[in-house]
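Here is the structure we will look at.
Only one protein chain is missing from this complex, and each of the others stays in its spot.
Presenting chain A:
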Amino acid sequence: MDYENLNENVKKCQYAVRGELYLRASELQKEGKKIIFTNVGNPHALGQKPLTFPRQVIALCQAPFLLDDPNVGLVFPADAIARAKHYLSLTTGGLGAYSDSRGVPGVRKEVAEFIERRDGYPSDPELIFLTDGASKGVMQILNAIIRGERDGILVPVPQYPLYSATISLLGGSLVPYYLEETANWGLDIVNLRESVAQARSQGITVRAMVIINPGNPTGQCLSEANLKEILKFCYQNNLVLLGDEVYQQNIYQDERPFISARKVLMDMGGPISKELQLVSFHTVSKGYWGECGQRGAYFEMTNIPPKTVEEIYKVASISLSPNVPGQIFLGLMVTPPKPGDISYERFVRESKGILESLRRRAQIMTDGFNSCRNVVCNFTEGAMYSFPQIRLPPKAIEAAKKDGKVPDVFYCLKLLEATGISTVPGSGFGQKEGVFHLRTTILPAEEDMPAIMASFKKFNDEFMEQYEDYRGYSRM
């Protein structure tokens, strides 16, 4: 294998979240520098503790000999013991056996029940497939849709680069639609129509539309009206809607609570509700669970024809089955302790603690960025990120060019070297020409936040001092 004869699609695809900045940060860490990794939505890496209840359950499932001990009830709460027995009974052979390729049927049933409770409409477990993390699910679905480079997928800009990288890897075309920063990263239907029209004029068949709600990296939460518009648009343009809803538990404002695309679709009723094709994604990695390392997730298919579902099942079967512990985490997430359960109070205390702190940190970060020179930051309505706009002075952009670096990469590398804060440059997510951002997470511990924001401000304001004209900043 030479670089020359490598698959071109592999060469072309990019995934900045673990790209240049991350690699440089890792190098510096090895050299002994203290690094604050805010490049990826990885809560436990920044001190968030796992919820107690699921860890108790999984430990009992992992080592069933514990359940056989007569004194187990003295060291584990009864409800954890009961849930462990419950999940073990749903498997054929415990955690070490392959499950159904779509996931343990009993867990899929729990997911369906969760969706029904959440949305008020029944969900079919047969149309719910569990995966080793949502990314694998996204790749499976895009792989089913993309036939070649004439197939386009509408993706928001900025977007989580799993989408751009996967589309590239699969040889498809990314059709961007721009979110409007000045309108709180709102979606503009006119822009959407233009994007589709332009793609079609280039001979591209637009097959699907991705929405990330709450958004990544932008954090905006879609309103019901937004979702209706999007659903109608997809229906009119014959698009599959891919609803990345992995941050549905991470909502930091009350004006726009999370509402699933499926609920809005079902509410609309009529032919659209029976015909619009939708795939919805969720995971245990985000929310207040943050169990990224478990790789537990699902996708739910709506209005996908049975034969097509079969084909998707067939491809899933080649990888045999998703990991069983991750499936159990998912089951626990959708069926958490209820009022009256022994573990309920502790569970609620732990979850609320995390969510309330995230809400506070979202605010601290937004305000912190907005207090910096030449930095403008929309409020993080949801998800786990802050995506401030850095208005780089022309001299900084020149210096970046001289260094052979994209301007925001240049800025972020300097930020890293000066403060140890590892971020992801906005160019990794897509942005309008000449507008620069960086993505950071709101995950550092609350007590560390003031120092981190102060450190950032010091670096930024000095950077701006260094590169600005005396007449002040002039935007390109």
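Heads up, the rule we're going with is that a contact is a pair of C-beta atoms (placed from the backbone, for glycine too) under 8 Å apart; a residue touches a chain by one contact, two chains touch by 3 or more; residues count from 1.
Definition applied: contacts and distances are computed from a predicted model.
Colleague: Report the protein name recorded by UniProt for the chain absent from the figure; options are "Collectrin", "alanine transaminase", "Protein transport protein SEC24" or "TBP-associated factor 6".
Modeller: This omitted chain is identified in its UniProt record as "alanine transaminase".
Colleague: Would you indicate which residue among A:24, A:55 or A:373 is in contact with the undisplayed chain?
Modeller: Residue touching the absent chain, from the options given: A:55.
Colleague: Using the document's definition of touch, tell me which of A:33, A:117, A:274 or A:349 contacts the absent chain.
Modeller: Among A:33, A:117, A:274 or A:349, only A:274 touches the chain that is not shown.
Colleague: Touching the hidden chain in the complete assembly: which of A:306, A:339 or A:404 does that?
Modeller: Reading the full complex, the residue touching the unseen chain is A:306.
Colleague: In the whole complex, not just what's shown, which of A:294, A:374 or A:389 touches the removed chain?
Modeller: In the complete complex, the chain left out is touched by residue A:294.
Colleague: Of A:191, A:223 or A:323, which sits in contact with the chain we cannot see?
Modeller: Considering the complete complex, A:323 is the one touching the chain left out.
Colleague: Contacts of chain A with the missing chain: which residues?
Modeller: Given the touch definition above, chain A has residues 1-3, 5-11, 13-15, 17-19, 26, 40, 42-45, 47, 50, 52, 55-56, 58-60, 62-66, 69, 74-75, 91-99, 101-102, 124, 126, 132-133, 135-136, 139, 143-147, 162, 165-166, 169, 207-208, 235, 238-240, 270-272, 274-275, 277, 285, 290-295, 303-315, 317-326 touching the missing chain.
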